[in-house]
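A protein chain is absent from this complex, but the other protein chains hold their places.
Entry: chain A
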Amino acid sequence: MRRTPLPPDALDETDRKLINRLQDGFPLTSHPFAGIAQEMGLEEADVLTRIANLRELGAITRFGPFIDAAAMGGAFCLCAMEVPEDRFEEVMTLVNAHAEVAHNYERVHRLNMWFVLACDRPEGIDETADRIEAETGLTVLRFPKLKEFFIGFRVTA
């Protein structure tokens, strides 16, 4: 994934509007891009070309359906650990070795290691977290989501 900003002129105003529009729901119709094009006063082919270009540039990471892991029978859980500075690399290696650890960040806080567990079954969360506690001798705090608020991230159009 691209982690550096694109040049300011890489995207025009229409690209930015399209990025915002495509976070707001997608028509479940035979020709959905034509519907979006009509809403925005564009041609269908232009919309398709622009999305392909945004993907090519790395301005978007993905375009498609987002699946709820919980509805699929799986589970996610944000976890945090307070890792002593002199054990950080050792603990990181132990934590990252678990396939259930989807991503892991070092953060500036007493709780300095934050990772997400992604499991096929809800019981897998505690099983994995317990295993990490046993391996490291450290507590794994568990912060499952109780409620999600999602609207989407906006770019200035």
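Criterion: contacts are C-beta pairs under 8 Å (C-beta built on N, C-alpha and C of every residue); 3 or more make two chains touch, one makes a residue touch a chain; residues count from 1.
Following the convention adopted for this analysis, contacts and distances are computed from a predicted model.
Name the absent chain by its UniProt protein name; which of "Cysteine desulfurase", "Sulfurtransferase TusA family protein", "siroheme decarboxylase" or "Sugar ABC transporter permease" is it?
Looking only at the record, the undisplayed chain corresponds to "siroheme decarboxylase".
Which parts of chain A face the unshown chain closely enough to count as touching?
Looking at chain A, the ones touching the missing chain are residues 1-6, 8, 11, 19, 22-26, 28-34, 44, 48, 51-52, 54-55, 57-69, 71-73, 78, 80, 92, 95-96, 101-111, 113-115, 118, 120, 141-155.
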